[in-house]
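Heads up, the thing below is written out as structure tokens.
Note that one protein chain is taken out, while the other chains of the complex remain in position.
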Amino acid sequence: MVRDERLTDDQLHRIDERVRSAWPTGAAIDFEDAIEYHETLPDHKRFATVLESADRPLLQPRAGVPRLEEQIDLLEHLRTAGGADLLPTTIDSYTRDNEYGKAEDGLVEARETGENTLNGFPAVNHGVDGCRELIEAVDAPVEVRHGTPDARLLAAITFAGGFESFEGGPISYNIPYTKEHDLAETIEHWQYVDRLAGAYTERGVTINREPFGPLTGTLVPPCIAIAIMVIEGMLAATQGVRSITLGYGQVGNIVQDVAALHALRALGEEYLHDAVSVTTVFHEWMGGFPPDEARANGVIGLGAMTAAVANPDKVITKSPQEFEGVPTKEANAAGLRTTRQLINMVIEQDIRIEGVDRELNLIQKASRELIERVLSLGDGDVARGTLAAFETGELDVPFSPSDSAKGDVLPARDDDGRVRIFEFADLALSEEVKEIHRNRLDSRARTEGREQTFRMVADDVDAISDGMLIGRPAGGR
Amino acid sequence: MVRDERLTDDQLHRIDERVRSAWPTGAAIDFEDAIEYHETLPDHKRFATVLESADRPLLQPRAGVPRLEEQIDLLEHLRTAGGADLLPTTIDSYTRDNEYGKAEDGLVEARETGENTLNGFPAVNHGVDGCRELIEAVDAPVEVRHGTPDARLLAAITFAGGFESFEGGPISYNIPYTKEHDLAETIEHWQYVDRLAGAYTERGVTINREPFGPLTGTLVPPCIAIAIMVIEGMLAATQGVRSITLGYGQVGNIVQDVAALHALRALGEEYLHDAVSVTTVFHEWMGGFPPDEARANGVIGLGAMTAAVANPDKVITKSPQEFEGVPTKEANAAGLRTTRQLINMVIEQDIRIEGVDRELNLIQKASRELIERVLSLGDGDVARGTLAAFETGELDVPFSPSDSAKGDVLPARDDDGRVRIFEFADLALSEEVKEIHRNRLDSRARTEGREQTFRMVADDVDAISDGMLIGRPAGGR
Amino acid sequence: MATTVILGVIGSDAHVVGITILERALETAGFDVVNLGVQTSQEGFVEAADAHDAEAVLVSSLYGHAEQDCRGFHRKITAAGLDVTTYIGGNLSVGQNDFEETRETFREMGFDRVFDSEAGPEAAITALKRDLGMREAEAERTAIST
Partner (left out) sequence: MATTVILGVIGSDAHVVGITILERALETAGFDVVNLGVQTSQEGFVEAADAHDAEAVLVSSLYGHAEQDCRGFHRKITAAGLDVTTYIGGNLSVGQNDFEETRETFREMGFDRVFDSEAGPEAAITALKRDLGMREAEAERTAIST
């Protein structure tokens, strides 16, 4: 049974062997050689160094195309034309499914036809050398961004390949991203990834780890996202990870977003021990975008504005083409520049919005209730507690496609556009917290003169793409 | 000598005659016929009605091309594809100079070549019938926007032509827009325009008047802009104008902009008598734009955000192509949609930012000092006081091209990016107010470790187009 | 008796929000919906259509691999001896493509209708009513009751 305990060196090596043999490119992995390789990298390509020493929010886009040369061009474009501080390499969906054979086919087809038949960069197929070629060719730190429940081989190859940051975690890359993966197994798989990152870290090569905060990207109540971030942070820390970036996806209400980012940082620092350096990342709106670039720029503008007020360590930007499909590199760079301009213009204004503290207290209280419930369900073991909590629905994620989460919780916006919980199901929140959510939603229902039904949730899901924040019935407020 | 007194009917008629004979199209003006014409317009084309009954900020772009059909297409595009609530007709520069002959040449050339050889719509040359054709063809209220010191014929023709809103004023369309126009003469000319608007108003056809708030668009300290708006409002009210929209151009610091808009509304209501309906208009950033559409969208986003917090009655939008030249209609519509999306998403959040009250008090105090000084210089006559104040420099506008203003005042941003006064010259502000400005600028100078020189002003002028709000020396704060 | 439609996200795609909204809207419009959820295989769709005697199969794909995921799908449907109306919708290709080309591709693969991601539930419902010849009366009844 899975426990929140550090894998022994022995366990690590045994898993290592198995993982490496899953695909031919695994054979090229050599830990000592990898350490040496990382040591050759200049400071400005070291992810944790750059991120942790920044004095303003750093900007990072998402981007991944199948072919190596094209990926290099793409990243260099985003760095030079977009002004990205940190670069990504987004992995394709077949690799996320450990379908390296299909990924290989896609890569071959991409090479032959010149078309992007994969929705990302198949790093496993490119192998250690391919990754290193990428790391050498681009002049900024690069992170692996994916969505892979079993990311062990991907981690082993990309770490050896020179990447020093790796997104994801056992909950955040399972629940929103897949249907049938067993959560216990995913936790074990990520213990390996985190332990491997820890092993590098102990040798002086800090591997930054970044749990995926936005989850399903769709009206996720901040307390749920924060609780999961802290849990994944704890799991990673146990395995020796020392640079952890906790994530949060914009919900669109500035007060709530600023409060949530502050709560995330505070709880991260509280629950993770002192040896861990905690940073935060804010994702510009992760839900459905407007089908119009001009309006999408408005959404991006609000994200940038929020970032400028909340001051996270990193911002993941969106492009105005989000609705349509994977953006062109020009549109991706445009999203970066729009964000940068707005943050630059606002950050020195030191804006403080009324009501943030109140919302922060509410979020912190609710998040803490969830975290504490998980810990108590596991008798102090966060891994066991997590399994138990998802089993009972005491921890849950709205719009979850996964069999491992009940997905019974339903969110809706209140009259100010803050995301509240509409259907708590078995979520481990106190009556006190529930009462506040209920009151806020009641007052919205009254404003609109309608019942709280799934229709309201559906309207809220569509609202931003329809040009509003709150899904009011036609005629509005 | 000019005085703030209502023109008699006799005076109005005499001037009317003269004005109408300045260009052949003037002959078609007939007041009674015009009243009848306006009465045929449906409510949703009546400017004051639509503006004053709105419950959210209405959006209006700027737009003008020489040919009638093209102007109709342009406006309908902005209404349908851009979602503009109120439409503009921006007048060309020759007409602004009363060079109707040159405008005619340009119009002929435009018709022959199909190219836009004029930077706007020559309404005088199109005449009363041309204007009415426009008003009938577009399905929203339309305002005349120009920059004409002597706008008498333009007003007479466009009012008769069915327009129900007219931008400008004797100070705001003189000082920023020309070099050699005598201010006393300009005041007289605008007394005619306002009296004519008043005459329509008395017959039940409300003509909305909108003093041009942004002035030179370049770091104008709010107290100066507000004082001038209130003065122009008073001058218009004297002539019988009953629907006045006071304007303000974004400076980029949200607290200052929100405070300024609130101060503008409060002082407008205080100084203008109760019969006048006072509304406010917020202009998205009127200074130099970034030479990049993506970054320009960031600037527009900040403007929209500010509008959502300040809640003015109207917002004049910018397009992402502002830097380059007159925007395409698509870019103009894009600016509208970006603004709309952001305002829609934020307005229901009811955001209150800390520090607005403090800044509001400062702005109100300074504005009031300027207004009171003008009134006292004129022994209670605002027209005479205005002349005296500009003469002595007690009222002044930075970066003024006009011989009628000293243009000695120099603004610079403080450490929060608020526009303060750097060189007061003879501006009629109390020591108390000056002290605050000085302190704030001293603290910026200390932050940057440099003296307050023109260099700082120049850096601030370039800052937004360079991607920042504050023109810090290389290396930043 | 209500019309049964099968709904699911094909391949390894996990975007669930769209079909959640579709499911509820189709139900409200009077359809019997069998929602297979995300990451459904071609076989999954075929078996469900067979088992539930469905009149239509609605395939959703957002993540950009729809073309690969749907290769051979209609052959399987025919092989199973099924005569169902098939729709596909979502973000059907990787990147910023011309939708008309995309539509053509999927039409050629055998889909009766192809929807872009701007098409919401209403488009699906209208099309289903037309294609399945749902009786006007039934349509009206549900319109009244919602």
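Should a chain be cited, it is by its letter among A, B and C, assigned in written order, with residues numbered from 1 in that chain.
What we mean here is this: a residue touches a chain if its C-beta (ideal position, glycine included) is under 8 Å from a C-beta of that chain, and two chains touch if they have at least 3 such contacts.
Owing to the predicted nature of the structure, the values given are computational and were not obtained by experimental measurement.
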Considering the full assembly, with which of the depicted chains is the omitted chain in contact? B
Touch assignment to the omitted chain, from B:P24, B:G114 or B:P291, lands on B:P291
Residue, one of B:T280, B:Q321, B:T386 or B:S404, that touches the chain absent here: B:Q321
Sole contact to the chain not displayed, among B:T49, B:T218, B:Q256 or B:Q341: B:T218
One chain is left out of this view; which of B:W23, B:Y94 or B:F166 touches it in the full complex? B:Y94
Contact with the hidden chain (one of B:G26, B:G106 or B:G298): B:G106
Where the missing chain touches chain B, by residue: 93-94, 96-97, 99, 102, 106, 116-119, 176-180, 216, 218, 287-288, 291, 321, 323-328, 331, 399-401, 454, 458, 461-462
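As a convention for this text, only the chains that are shown with their structure count from here on.
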Need the most distant chain from chain A, centre defined as the mean of C-alpha atoms. B
Roughly how far is chain A from chain B, going centre to centre by Cα mean, in whole Å? 45
For the pair chain A and chain C, the C-alpha centroid-to-centroid distance in angstrom is 30
Chain-centre distance (mean CA atoms) for chain B and chain C, in whole Å, is 54
